[in-house]
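Of the protein chains in this complex, all but one are displayed in their positions.
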Amino acid sequence: MVRTARCARWLSIGVLAAGVALGCGPRKGEGGAAAAKDPIRVGHFASLTGDTATFGQSADRGIRMAVAEVNAAGGVLGRPIEVITEDDRSVTEEARTAAQKLIQRDQVVALLGEVASSRSLAAAPEAQRAGVPMISPASTNPKVTEVGDAIFRTCFIDPFQGAVMARFAFDDLKARRVAILFDFKQDYSVGLADFFRKTFQQLGGQIVADERYTSGDIEFRAQLTTIRGANPDAIFVPGYYTEVGLIAKQARELGIRVPLLGGDGWDSEKTLEIGGAAVEGDYFSTHYAADSDDPQVAAFVKRYQEQNGQVPDAMAALGYDAARILADALARAGKTDGPALRDAIASTKDFAGVTGRITIDPSRNAVKDAVVLKIDNGRFRYHRTVSAQ
Amino acid sequence: MENLLQQLVNGVAWGSIYALVALGYTMVYGVLKLINFAHGEVYMVGAMTGYYTARALGFAQEPSGLGLAVVLLAAMATCAALGATIERVAYRPLRHAPRLAPLITAIGVSLLLQNAGQLLLGADPKFFPPLVASREALRFGALAVSNIQLTVLATAVVLMAGLELVVMRTRVGRAMRAVAQDADAAALMGVPVDRIIQLTFLLGSALAGAAGILVGLSNPKIDPLMGLMPGLKAFVAAVLGGIGSIPGAMLGGLLLGVVETLVAGYLSSTYRDAIAFVILIAILLYRPSGLFGAAQQEKV
Partner (left out) sequence: MRARSALALAALVAALALLEWGAPRLLNPYYLTIATRIGVAIIAAVSLQLVSGFTGQFSIGHAGFMAVGAYASAALSVYFGGGWLAALADVLPGGLARALYFPLPLLAGGALAALAGLLVGIPALRLRGDYLAIATLGFGEIIRVVILNVDAVGGARGFALSAPGVDLRYEDLGALYAVVVVSVAVMARLAYSSAGLAFRAVREDEIAAESIGVPTTRVKVLAFALSSFFAGVAGALFAHSEGYIHTNSFSFVRSFEIMVFVVLGGLGSISGAVVAASVLTAAPELLRGFGELRMIIYALGLIAVMILRPQGLMGSRELDPRPWLARWRRRDAAARA
């Protein structure tokens, strides 16, 4: 009995000690000063698996390529950058946990992420609370940066992009009756459709059909048949490239001839690959034109293709720019602590990214021009620019 | 009116894919009383096999009948093998375990295939090569039927007729029906139950593989997660038609395709997935044996 009791006592002490040791992981600010050659740790939380895995993986590839380039040129503040990527499995609360793990256990100085606005919204409060600056490369819901002054984004917000295409449809294409087909499960698509609808109606146009689909669907003929019956001048499809190609194909098969319009979710080779001849003559707004004269863009596309075997999509390009802006801000801040880095990011001005010249405005959103591209002869062709004003 | 006809055509073409997958469910449920959750993933593997085979053998560039035939056979064979393996490794050890265990295992296999697919094949959607050139085959005013939709329907019908032939007219088919009716009695009569069950899986999975190719032709975007929802809905189709009944699965699939399309077109696409489950619950409440199934007596 005595032996058992002593066993039990030591066992419980051991367990308690282990628990405390595990729990009392280093908290922010207690790690001790980092040595000069220690890497600067940056966290990226993304959906590497789950139903939006393709976006998270793209963004990660873009980020890693940017960081590799920065490190090859000597790093920042004399130190290399180390990217730690955590998977949130496309689940909202996992984004929060992933961000927390990066902040608390990996002690990252900044966070990059996420593509999906809902996951950015879940993680942002944690970053704000810990004072760790967070840059979202692709979340377009205006609410994301409203969480706090440590949250930034380097992409358009829905109000801007929705209005761009609404005006383009009304002014350039002279469309007066437009049908909308949006992805009601994705915040991005819902938001864009909302703002397009508002702007287009304000301009005096009419929304003749408002249909929806879910990301992952492959059959759209039911909705397209209804749209066909409403006789629109154009169809706004603010979805992701994962569905757009098929939508266009099926629309053409049903005999729909009017142009399709979209947002930067279209920006991927897959749209051309899957859509083929069906997407000819369609337009979409995005950040940059791959056929632009800008040598930086061409070089980026070439390097990415060599390293990853595919042409970069919008997520990759946005991830690339977000990482580079972060590196640039680190260099300008001169140190890695939260407030200084935050201020440096906030004062980003005219940064030459591959997705445009980026300035961060007082609401911590990116101010950059949008370009409208036309799909012509199987390629994206620059059509016109819409300035950020 | 034209709208309605078009929706019906869309629905029938779409439903024939459900029908093919539903057959696999109905056959497996018939012999094992097990919902093979992993069946949707077998369908996905069929589509993926088609994709890689077409590219490897050089059929990806232009449409060809030979290409379609080769790819179809390759997919069916691969899926047959996969189905048989799943049965042997994951379900057979649990033949006598409590009911929930093989269900959970099936879910595990399904998750495994989805995530392995994402890891090995990449999560990005792939474009299934156009093995059949898309052309408008028939036109009545605004009603448009593509030759691909016709190909899908025709292939599905041929395969289903073939299966019906095997099940109703051959000895092997009779053995399968015997095992479905009463496995113990069949064993007593000398039927090699294990082998028959394997064969059932083989046939059902081959059909799912064919379905994967057909969906690749008509909706050419494929990815590792494509099997989850269609798998569940095909099960609903099987139940609708009467689980264990082959003509039932065919009719159930077509019916489900039509209803789903009509709901998406006239009500709202929001409920496209939900309608399948509403049908399931309605059928199970008001006519649990489905359209063609025999009424089951509950033995005390």
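Labels for the chains are A and B, by order of writing; each one numbers its residues from 1.
Following the convention adopted for this analysis, a residue touches a chain if its C-beta (ideal position, glycine included) is under 8 Å from a C-beta of that chain, and two chains touch if they have at least 3 such contacts.
Remember, it's a predicted structure, so these values are computed and weren't measured experimentally.
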Only one of A:P133, A:G191 or A:G245 touches the unshown chain, namely A:G191
Contacting the left-out chain: of A:P80, A:P125, A:G148 or A:G229, that is A:P125
Out of A:I63, A:V83, A:I103 or A:V354, the sole contact with the unshown chain comes from A:I103
Filtering B:A97, B:A185 or B:L267 for touch with the omitted chain leaves B:A97
Logged for chain B, residues touching the omitted partner chain are 33-35, 90, 93-94, 97-105, 107-109, 111-112, 115-116, 118-119, 232, 235-236, 239, 270-271, 273-274, 276-278, 280-281, 284-285, 288, 298, 300
Had the left-out chain been drawn, it would touch chain A at residues 1-2, 4, 20, 22-25, 27, 48-49, 85-87, 89-93, 96-97, 100-101, 103-105, 117-118, 121-122, 125-126, 129-130, 141, 143, 184-187, 189-191
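We adopt the following convention: only the chains that are shown with their structure count from here on.
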The distance between the C-alpha centres of chain A and chain B, rounded to whole Å, is 36
In their shared complex, chain B is touched by residues of chain A numbered 49, 51, 53-54, 57-58, 184, 211-214, 216-219, 221-223, 225-226, 228-229, 242-243, 245-246, 249-250, 253-255, 270, 273-274, 276
Within the complex, chain A is touched by chain B residues 3, 6-7, 10-11, 14, 115, 118-119, 122-125, 127, 130, 134, 136, 142, 144, 146, 215, 219-221, 223, 225-226, 229, 260-266, 268-270, 272-273
